[in-house]
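Complex shown without one protein chain; remaining protein chains in place.
What follows is chain A.
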């Protein structure tokens, strides 16, 4: 039962990264790949019907954590207090910039919200990567089940740690590049004309950066949390994750070269899924690693809600999950094919 919920968290977060990831990427890049107002609206039309639903996966992930692992939610949300509010403010600014932009035709008004949208979109992946970095590195959980760390201390991975250090920032940059590339591939698939052309060029350049940063992150992780790789031989799912990770990167490049845009985007999605599956398989059952003493770590077994709640939740959760996938399939059908610039926006 705990394993079901542990993997639910992992799968929902992977879906979140893949789905909201492409609109973060599109948000980061739209200042560069779309230059006129018509081109900007083309980008917005490509992500407009999706971004709100994509973001719901983050709330769904939080909901699953709350339902199944309340102690993990309580410890991590209060422990990363300031970073959590940076996430909240980014999501807030992104949401209003995409909505408010289209209400006025004025050039300055639109340029302002385009800038807000790009900055908030760029900041989110850095925070998500740093979050992943913190999970891998661990936090100073003591026996109380709580901790609280500042945004940064001495930028090193030794205690007293901060949310940001060289490792978590590296992870942040890695995720930033990965999601920017992911968004570029999405735009290449969903748009045409100059926007598609520029998105493809951007994706090619970003792909190189992603591979470089992926290598750096892999090596750094071995130094920060050696236990993680030690678990590899015992975690068959981690090998599946690694295969998706490496294979996805390859497929993304092949798709780009062959001008098969959907294939390239699928490769990038598999790559993101692979990172999270491999990480989850290696850390199981630990959800929040303690840097003080492994006994203080919060894991899927010692931090879960009561058995009745887990069973009751599973019944409705499976139904809701299938329903949610159904909505996304429906949206995909309605918005299939390349976007037309007039599809989104008021004017």
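One rule holds in what follows: a residue touches a chain if its C-beta (ideal position, glycine included) is under 8 Å from a C-beta of that chain, and two chains touch if they have at least 3 such contacts; residues count from 1.
Heads up, the rule we're going with is that contacts and distances are computed from a predicted model.
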Listed names "ABC transporter substrate-binding protein", "histidine kinase", "Cytochrome ubiquinol oxidase subunit I" or "sn-glycerol-3-phosphate transport system permease protein UgpA", matching UniProt entry of the absent chain: "Cytochrome ubiquinol oxidase subunit I"
Option touching the unshown chain, where A:52, A:156 or A:259 are the choices: A:52
Hidden partner chain, touching residue among A:79, A:138, A:255 or A:274: A:79
Missing-chain contacts mapped onto chain A: 48-49, 52-53, 55-56, 59-60, 62-64, 66-68, 70-71, 73-79, 81-82, 84-85, 87-89, 91-92, 95-96, 99-100, 103-104, 145-148, 305-306, 308-309, 312-313, 316-317, 320-321, 323-324, 327-328, 330-331, 334, 343-346
